[in-house]
Each structure stands twice: as C-alpha cells, then as structure tokens.
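Every protein chain except one is present and positioned as in the full complex.
Letters A, B and C name the chains as they come in the text, with residue numbers starting at 1 for each one.
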C-alpha cells in the first residue's frame, strides 16, 4: 500500500479496532483543531455524537449569522427616516420612466451556462471522495476514475464544437 | 494551559453553575460563533480602509485622511451614515426575495468563517468535509444574487443578477477543480490536516515552508484567478460595471441592506484569500510554529500576514487591470481554465500512481504544472497575436481613404 | 410530559428536540412549495426544503451526503429551476389558479397515501441505530473507494448519463 503523501512524519497513526473501514488509511483526528476538544465533546454533549456536535456548532453559527445581519438591517430601518413618495419608490432607470414589464424575456444562454455548470459540479462532487481514497486505489479503480473524467471531457469538447460555450 | 482551551474552561464553569450539558454547549458554541461573526463583520471596516488606501496610492492620491488617524475611522463614519439612510422598497418588489437577499448574501459568507483555521488550535470547527463545505456554501451567494435581481422589479438589476450568476457559475468549476488537486495530493478534505501536511521538518525543527503552492504552482494560479472572479474583483468586476449595468443587482437597495451586499463582497474576497492561503500557502505554517507557548501566536501572525498580503495583491490587481468583456470572461473560464485544470488533475493522478518515491512524485508534479502552464501560455499568446492581426486588418482603412484616391477611370468616387 | 387529553408524550432529548425543529422546518417548506401561488416563492421554499433535508442527513451522520445535497440541489438544481422560471415567465403568470382540474382527486390520493405510509411507519417495529459512525474521513474515503470498485458500473453509467444530459440538454435549450 502506498503511503500517504506528506512532507513530514509527525502525524502518528494510532492502532484502532479492525473494521472493514480500516482498509482505508486516513489521518487520525487531532483534537486541538476544534473549538472544543474531542474528549470534552464525548463527555458532555448529552447524546450528541462527535460529528453531530460539530454540526451543532454550524447550526448555532448559522442562526447567529442570520440574526446579526437582520438586527443591523432592522436597526437601520428604525434609525433612518421614512418618507416614501412616488418618485423615490419608483424603479431606478437612470431618470427615464420605466417602459413595459420588468420581467422581460432573457436569452437561454444563461441557462446553457447553468447546464454545463451543473454537470461539471456533479462530476467534481463525485471526484472528491475518490480523491480522498486515491492513495489506496488499485489500478482498475484508477482507470475507472480516468474514464469517468474522460466522458465529461467528451461532453465539454462536444459543447465547444457546437458553440454552446460561445457568448453571443 | 493553552489559550485555545477557553471553551473547556467556560463550559466547565457553566456546568458547575448547574446548567445541563446541552445548555452549556449551546452557550459555548454561541459565544464562539459570536466572536467569529463579529470578527468577520468588523474586519470589513479594516478591509475597506486597506482597499481605499491601496487604490488611492496607486492612483497617486492620499485617500481617506480626515476621520481618525490615517483616516482609519472613515469606514466607521460611512457605516454610521448608511445606518441613518432611508430604507427604500421599490414599487411592486417581491417583498420576500427583496428583503431576504441581503441577509442571505452576508450570512452565506459569514458561515464560511466557521472552518477557516486561523492558528494551530484556533478555528471554529474542523469539519471532515471542509473543502466541500466552502464550495457548497458559495451557492448561497448565487441564490442571493438571483433573488436580489428578481425581487427588485428592475430590468437592470435582473440582467445584472443573471450576468453575475453566469460569472460565478463559470468560475466555480475551475475553483472546485483547483481544490480537488489539493485533496488528491493530501488525501484529506480537513483543513486541519491540509495545513498540518504543509509543514517541513528539518532536523526536528518545523520550518513550516512545505507549501503546496510550491509543488502545484499551476493550481495555485488557477485558484487565484478564479477567486478573483468569485469575489467579483476587477478584471472580472462586471457586477460594478457602472457604464453598462448602473451598479449591479443591488441597484435598488439603500441603507443597511446595501451595506450588507457591500460587506458580503469585501468579506468574500478576504475569505477566498484565506482559503487560498490555507490550501496552497501553508495556512498558519511558518518558521517556529511548533514552539510550545509562542507557536500559536506566531501561527496566527503568519496566517494574518499571508491573508492580508494576498488581499493587498488582489487590490493591486484591481487598481491595475482593465475590465474584460463578458464573452472573453466566459471563454476564459470554459475554454482555458477548465481544460487546463482537467489536464492537470489527470496528469497528477497518473503521477501519483507511478512506482516512485514521494519526493520524486512531487518533483514530477511540479514539472507537469510548469509544463502545462507553459503550453497554455504559449497557445494563448499565439491566439492573441492572431487575434491582434485580425483586428488590425479589420480596422485597416479600406473604404474611406481608398475612396478618396483617384480611381483608374480618373474620376473621384 | 402530560398533555391535556391524557396523552402521554415522552420528553424529547435535546437531540430529538433539535431534530423536531429541523423536520418541522423541512415539512413546512415542502408544504409551501406545493401551496404557494407564486412560482418563484415555490422555488425559494424548495431551496429551504433542500437545506432542511441536508440537516436531516447530518442527523443521520452522513456528512458527505449533506454537503452533496447543498452543493447539487441548492447550488445547481434550485438555481436551474430559478433560471427556468425567469426564462419561461408567461403573461398569464399568477392570474390563473396554479392548480389543474384534477387537484381534488390528487390531494385526496396524496392524503391517503400519506396516511398509509404513516400507519406503516408507526406500526412496524424498526431496529434502533447501532453505534455512532466514526467521525473521521475513513467513511468518505470508503465511499469513494466503493464508487470505483463495488459500484463501478453504476458510477460509469452515471458518467454516461451526465454526458448525455450535457449533450441533449444543450441541443434542446439552445437559441436557434
């Protein structure tokens, strides 16, 4: 088995109980990188597993990340004057009065970009776990991965030839 | 006791007060995220000051110098002014989308701070999937731009929203693929690991200079270019193309809501710089971070120096380069960066399976990176030279002056 | 916990409490998707639903799946849907009923279906979860390994499907 690439040998591999996952060699978790140490998490989380408590932090943070900007906006709303009038609330079009519906038709070019993006996004997503496991893969698996990438390359070349990537 | 153990101390104290475990955890997490979010929102004041000073120096101006020492408080004054501005909602705006969009734009960026490793032992959480988390939360900003464009009931805002979304989508792919090269090399998506791997031990002393950007300069450059586009900075700042799209998708916003978009944009540039530093420039690694007491402080210092350095570099580019056209921008993403990154990944995947020692693989990856970049640079140069000749030819005087000349028949046409 | 009608409800643990919040958010958002008259608001509610489902995946300790959910559904599919709504906005928009003439039958059918599934889910004695999943990257790495070994056929077929989607959809949606 190829060793993981690294500049240093400071990361110690701890022996763990043998499960099927032990075939896959990854770096052990170092406690000191989280805001709470792992021992603490195991000890006090009242039913949360270690992974869940990490994401509980994300949940708390997302709550605060919504509340603080909202409070700033609400504060601005109450501190500022409120004198709406017809001209002020009108749509800004450089002084010219608005003609026609706002929601005019747009070209499908934007949708095409979104389409190509979606396909490549999904492709990249699938490549990430494979990249994590890449050190342990056999040759067959490597060829399967490369084949997967080449399929998408064909798609990109096709769209290139057909001009879907051109911005008209 | 390390400075990073504050959370254990605080929660132990709270539990001693008789709080249940989950409440103590919630309070500690709340305090931690409050600090992170406020750091994010307040550092923007500094970032805007840096931007204005840097740009004005490049344009041979002094920049803000009235409010506070060196004009440091200018941004605070601006924020206070924005706070006292009227909050305008245009007629027939889609109220939900219009009001939700600025909040989403900011909180989507603030959430990214949760995984940034500031120093050894100092980060919000060290997720197993941090690399993908960064990419996934970027999509909130895209939705926010679409919502702002749609909700404002304004043609220009919607058009700008479309264009910004097209730009962000196009450059997200090279960005993701550049991150993928790092994951492929390190075999880990955890930022803690990725930073740790970039140390360099010489005789038992951590020099901290084993940066991945040295091994993969190509991926680093692609990441930097795409992060410029993702942050909507100047070569790619079609968002603020005043001459074409008035001001972008946030044209109808005023007061604090406008400030939120502004904040999100500056913070996004900073965070992309921080992610780039974490992935490619060693994060907090530097000489002496392994030392017992002073190490974390040194690490924080290195990280901040690197991130603000990259930020100033971004502003330098912003002050120097002209804006490029939207079709050039799209072509550059899809026809240059994406094929380049796919090629780099394929070559790197093959090299990493060669039966050679790791050190030789690193050298080969470096050579491949430089080689691919050289090929791309050559092809681009050739293409642009042909383009230049073509443009010159099409502007060659044919009709006007040619018509002035005496024709064969001897009459003026 | 004693409810007024004499119904005994067990006090949820903190984890269950948080789960109930996330599930309620998801369910309300899903209801808003199908009930909203404004198509764009439907799309926004759909985005919220996707986030909620990602939260459910986190509760199931499938973090890679949660982040894929956000990446693909929120970042790609919801965005495509919003694009399509903006591109196909017709003049009739919002003025007629959003429902077709068989909505009565469909709602009855969906309600019965839901009742049946609910009864089934409540009646069956399900096993409880085993030990918690290891919280390091071994699971993700194993997932990646499985893609290119055990499920390699499904994986390559998906690649082919993506290629066909890229080719076909671009041909369909192009301006001619």
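Things to note:
We adopt the following convention: a residue touches a chain if its C-beta (ideal position, glycine included) is under 8 Å from a C-beta of that chain, and two chains touch if they have at least 3 such contacts.
Basically, contacts and distances are computed from a predicted model.
Taken from the listed names "Nitrate ABC transporter ATP-binding protein", "Dihydroxyacetone kinase subunit DhaK", "NADH-quinone oxidoreductase subunit K" or "Phosphoribosylformylglycinamidine synthase subunit PurQ", the protein name that UniProt assigns to the chain not shown is "NADH-quinone oxidoreductase subunit K".
Every shown chain touched by the omitted chain in the complete complex is listed here: A, C. Those residues of chain C that touch the chain absent from the view are 13, 15-16, 19, 23, 26-27, 30-31, 33-34, 39, 42-43, 46, 49-50, 53, 56-57, 59-62, 64-65, 68-69, 72-73, 76-77, 80-81, 83-85, 87-88, 90, 92, 96-103, 105-107, 109-111, 113-114, 117-118, 121-122, 124, 126-130, 133-134, 139, 142-143, 146-147, 150-151, 154-155, 158, 161-162, 164-166, 168-170, 172-173. Hidden from this view is one chain, which touches chain A at 19-21, 47, 108, 111, 115, 118-119, 121-122, 125-126.
Here is the rule we go by: only the chains that are shown with their structure count from here on.
The chain occupying the central position, as judged from C-alpha centroids, is A.
With centres taken as mean Cα positions, chain B sits 14 Å from chain A.
Work out the mean CA point of chain A and of chain C, and you get 17 Å between them.
Touching of two or more other chains is recorded for residues 14, 63-64, 68, 71, 75-76, 79, 83, 86, 135-137, 140-141 of chain C. Shown for chain B are the residues in touch with two or more other chains, namely 22, 127-128, 132, 150, 158, 162, 165, 169, 187-190.
Of all residues in chain B, only 2, 4-5, 7-8, 11, 15, 20-22, 24-26, 28-30, 32-34, 36-38, 41, 82-92, 102-103, 106-107, 110-111, 114, 117, 120-121, 123-128, 131-132, 150, 152-156, 158-159, 162, 165-166, 169-170, 172-173, 176-177, 180, 183-190, 192-193, 196-201, 206, 210, 246, 251-252, 255-257, 259-260, 326-327, 330-331, 334-335, 338-339, 342, 345-346, 349-350, 352-353, 358, 361-362 touch chain A in the complex they form.
For chain A in complex with chain B, the residues that touch the partner chain are 3-11, 26-27, 29-30, 32-37, 40, 44-46, 48, 51, 53-54, 56-58, 60-62, 64-66, 68-70, 72-73, 75-77, 79-84, 88-94, 98, 102-104, 106, 109-110, 113-114, 116-117, 120-121, 124-125, 127-128, 131-135, 139, 142, 145-146, 149, 152-153, 156, 160, 165-168. For chain C in complex with chain A, the residues that touch the partner chain are 13-15, 18, 55, 58-59, 61, 63-64, 66, 68, 71-72, 75-77, 79-80, 83-84, 86-87, 89, 132-145, 147-149, 152, 155-156, 158-160, 162-163, 165-167, 169-171, 173-175.
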